[in-house]
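Input: one structure, supplied below.
In this view, the complex is presented without one of its protein chains, the others remaining in place.
We call the chains A, B, C, D and E, going by the order they appear; numbering starts again at 1 in every chain.
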Amino acid sequence: MKVKVIRKEHFNAAHRLFNPSWDEEKNFAVFGKCSYPNYHGHNYELEVSLVGDPDPQTGYVYDLKLLSDLIDEHIIKVFDHKNLNLDTPYFKNLNPTAENIAIIIWRILRQHIDNQYELKIKLYETERNFVEYPAH
Amino acid sequence: MKVKVIRKEHFNAAHRLFNPSWDEEKNFAVFGKCSYPNYHGHNYELEVSLVGDPDPQTGYVYDLKLLSDLIDEHIIKVFDHKNLNLDTPYFKNLNPTAENIAIIIWRILRQHIDNQYELKIKLYETERNFVEYPAH
Amino acid sequence: MKVKVIRKEHFNAAHRLFNPSWDEEKNFAVFGKCSYPNYHGHNYELEVSLVGDPDPQTGYVYDLKLLSDLIDEHIIKVFDHKNLNLDTPYFKNLNPTAENIAIIIWRILRQHIDNQYELKIKLYETERNFVEYPAH
Amino acid sequence: MKVKVIRKEHFNAAHRLFNPSWDEEKNFAVFGKCSYPNYHGHNYELEVSLVGDPDPQTGYVYDLKLLSDLIDEHIIKVFDHKNLNLDTPYFKNLNPTAENIAIIIWRILRQHIDNQYELKIKLYETERNFVEYPAH
Amino acid sequence: MKVKVIRKEHFNAAHRLFNPSWDEEKNFAVFGKCSYPNYHGHNYELEVSLVGDPDPQTGYVYDLKLLSDLIDEHIIKVFDHKNLNLDTPYFKNLNPTAENIAIIIWRILRQHIDNQYELKIKLYETERNFVEYPAH
Partner (left out) sequence: MKVKVIRKEHFNAAHRLFNPSWDEEKNFAVFGKCSYPNYHGHNYELEVSLVGDPDPQTGYVYDLKLLSDLIDEHIIKVFDHKNLNLDTPYFKNLNPTAENIAIIIWRILRQHIDNQYELKIKLYETERNFVEYPAH
């Protein structure tokens, strides 16, 4: 049986939910306050989990210090204290919902973590709204 | 791969654990302090999760504001500041354990959420006792 | 300069806010859902703090295990899994608001803790509603 | 002895720390990532406390439902999902640090709460950075 | 569909990560500060979950008071306020990583809980580092 290991990190960012093919009125009807034009923001809490077998030499599935460094280099440095819509390349044509941010983070990290490890993202936009990708 | 979205709500309620086919002594032997006749209560924390595909127009699996409204109308209005045994129709012949409350909440919400979305309930009775339904 | 030490405990109880000199309508106007006749309940989180000088032999202001035992004997055993209105002697003629519960807990514990220690109570009714007594 | 009652609310907002009399370089030297031009944001947690005597008729120092409504009308409606620098009148010439936001919230609420009640603000910008006003 | 029930407990322990077949230098290169010779420690938070069907007589999948007692007898009494490397029989030849502690706890509890119940361990070493066993 395999073990799952989880590392939790955070970043603070601004964003706005907005579909550019709709007018302001429709955007407000669908996204409410999240569509306000001058952005709002969140303290995002990010949990990254990996599944694998503990290494018999170390007892680690994956060194969580190394995982933390990977998240820092590829996610925190890119997203923290940024405007997700304007300052990152990922949300020029993609709405920065929690769902889409989690998918993007998964795609970025997947390139840097060996495929022997299952990878999963849990992202808290607030204490009461959060998402997981993939769901299973 | 699908995404899971979760909305967390809460309600405060009184309850008592009690099997009416047993006498007080056996109820106390099985349920301990939870069987005290005049009720006690909890701050229940409720997490409702849905699994689906993000809509390409919105980036939402499900509008969590809409999910919050559904929970409010069908669960919070019915359970909040109520005596679960006396004031709700669900626990006249069913013991209001966390397990049974979670199953009831699932059954109520299942009627109002399209079957394309997997639905799951996580219910905290206290920070140290909580349940999930369905388990998988 | 003195040190403050704090011990956190919890109890689960039912209560109802109600002024018997008013009719149901006025009680509902003032206390809203908290006045529902069949009670609701809370997971109360209780912080008890004492101020004093560390003992040079132990480094303790007060043994928190001993404080925990005192709280258990005089508060938890009396309030936990009880109906505050019906099952305790304190709220027969006193509304069990968080304010009044905190004052009662202070008065009970004050009898069991030497007056050389300042005593203060912080009581969480929910994560979002809480009180302190005395205020200063 | 008086009782303190506390109500906790939250809002999500974008902001940027910036002194317009300095150039970008000096702003970055002083404010670091907080000075990035396109804003970032936070889930602000706000605790509002009042000190007073419990009313003998109600057992309340202050109805926390009423306090919640006041905070909602005068603070949350103005700050939530807004850009504090651009969308509110308060930070046109005042840097929206946690310190200054807390002072502004205190000044707004002070006008709506009778002076018999001491008023205090605690504002969490993140779980690890927070402020209180007034300090004593 | 089955229900999962979860009980959360905690223990405080010292440990050191160390592979005795390596020298100090290699241990420090792999385990960093966790390899310091005189031990450090953690407040471990332990979640034990069981999956089964609610009993029609009680509404319980498993009496969480009984589960708490089992955890107390077989885990807390053995691990709490102990040095995991020196004071327990489990980590004489096994590195006490969170992964290995979770596996050991699972093996101990599996002997005391009927196999009709799926058993799972979640162990928090810190708020930011935690593991689950089995992963699925």
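What we mean here is this: a residue touches a chain if its C-beta (ideal position, glycine included) is under 8 Å from a C-beta of that chain, and two chains touch if they have at least 3 such contacts.
This is a predicted model, so every value here is computed, not measured.
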Contact list for the unshown chain, restricted to visible chains: C, D, E
Looking at the full complex, which residue from E:53, E:87 or E:114 touches the chain that isn't shown here? E:87
Touch residues of chain E, complete complex, unshown partner: 10, 12-15, 33-34, 36, 38-43, 80-83, 86-87, 126-127
Touch list for chain C against the chain that is not drawn: 1-9, 51, 54, 57-61, 63-65, 118
Please give every residue of chain D in contact with the chain that is not shown. 17, 19, 30-32, 94-100, 102-103, 127-136
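The rule is short, and it goes like this: only the chains that are shown with their structure count from here on.
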Can you spot which option in A-E, B-E or B-C is basically A-D again, with over half of the contact pairs the same by residue number? B-C
Any idea how many Å lie between the Cα centroids of chain C and chain D? 28
Can you compute the centre-to-centre distance for chain B and chain D, using the mean CA position of each chain? Integer Å is fine. 34
Residues of chain A touching at least two other chains: 127
Chain pairs satisfying touch are A-B, A-D, A-E, B-C, B-E, C-D
